[in-house]
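Mind having a look at this structure? Questions to follow.
Every protein chain except one is present and positioned as in the full complex.
What follows is chain A.
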Amino acid sequence: MKTLATIYKEFLLLVRDPGGLALIFIMPLALVIVMALVQDAPFRDYQEIKLDVLFVDQDGDSLSAKVKQAFDASPNVNLVVKTDTAEVKQLVRSGAFKAAIVIPANSSETLREKTRQLIVKVFSNFGLTEAPKDSLDIAAIGIKILFDPAIKSNYKQTLTGGVQKIVASIQAEWILDELQNQLSEGRTDVKKTPVNLTEIIQVNEQYASEKKYEGLMLNSVQHNVPAWTMFAMFFILYPLAGNFIKEREEGSMLRLRLISGSQFPVISGKFAFYFMVCLLQFILMIAVGIYIMPLLGLSKLVLGTNILGILLVACSVAMAATGYGVLIGVYFRTPQQALSFGSVSVVILSAIGGVWVPVYVMPEILQTLSRFSPMSWGLEAFNDLFLRQASIQSILPNVLRLTGFSLVALFISVIIHKSRTIL
């Protein structure tokens, strides 16, 4: 009954605190929407961004035609054809375009000649033909790719890799073509077979997820909604610890200390109430991910299949956040100390926990540190559930870590509170 009375009292205190309500519910919703929008582009880098690339065809032959054809078919590159190299250089240097591909004049002819000479040389080594009279010493074809210095390295690698792949494929096709030419020389009964190397080896991308969620991968919404939801839940310490200290300063805590047997209900009541607030925050933020994000042009949050697992992780995160808030409220003596330390510590825990950017892109030392952040445990568990359709057993270690964190925080809080109750 005492715990229920404390829960009701906390409810009344919160509903009469518009600032606290805004901090708990409005700010996190705004935060998750803004962060998902801001981080949408970086998350699309690897998947959906279409890069405008200038294309100068000085060759005007098969090689440039094949390169153009290949990039035209790419979903990530949009070729803009130009003829003036100086203009192209200027456009890239000014940042108007991120890159340009220049196929020099006679590239196709040079490639053809080099291929022919190579095959003749190989045949002559086997005694199938005479040694080539002309020299193999022809300069290599210099396909140029101009980059804006401000281009992101992953764009650069993608484009360079793409050009190299296309050229290698053309080269291989032409070698085989020349091989057929040499072997069929002087014969009329042999028909040349068109060469298509992509039919030999096919690389298929697949995600190791259930068929229903095939193709679902980490995007801005899938990352930001659970990440910032946890951040908001940990910020529960603001009203929780603030309230705790305010009650101490105002004297109501002293009255409660004087009432026999009131300490456990006071702490457990506060814990239970803010635990429920955390869960409500979670439900609201998830609803934003599902219903609001698509209206803003973002992806819809996909929860996966394990709803019980999600509930379990949400409860353990809520416990960890509330336990931490109680500890901060009990330990610090002034609101300034508690709220400054509390907010900075939550920002640090969130940063190393992978809330701001995924842990796997962090330096190794931060990846190691992230193992100690409860937000990293929570985020890992949510990713397991949302993207990998993990089972309860898979998320259990992180759930236990979060619950353990909460219990340790509460245990320390009780010891501190008790030590200050009787001086």
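Keep in mind that, in the parts below, a residue touches a chain if its C-beta (ideal position, glycine included) is under 8 Å from a C-beta of that chain, and two chains touch if they have at least 3 such contacts; residues count from 1.
One rule holds in what follows: contacts and distances are computed from a predicted model.
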Legend entry - Hidden chain of the complex, named as in its UniProt record, picked from "Hydrogenase maturation factor HypB", "ABC transporter ATP-binding protein", "Pimeloyl-CoA dehydrogenase large subunit" or "Peptidase M4": "ABC transporter ATP-binding protein"
Inset, instruction - Looking beyond the chains shown, say which of A:Met27, A:Leu256 or A:Met276 touches the absent one. - result: A:Leu256
Inset, instruction - Please pick, from A:Leu12, A:Leu295 or A:Ile365, the residue that touches the omitted chain in the full complex. - result: A:Leu12
Inset, instruction - Would you indicate which residue among A:Lys2, A:Lys68, A:Arg112 or A:Lys156 is in contact with the undisplayed chain? - result: A:Lys2
Inset, instruction - Tell me where the left-out chain touches chain A, residue by residue. - result: 1-2, 5-6, 8-9, 12-13, 16-17, 247, 250-252, 254-262, 265-266, 421-423
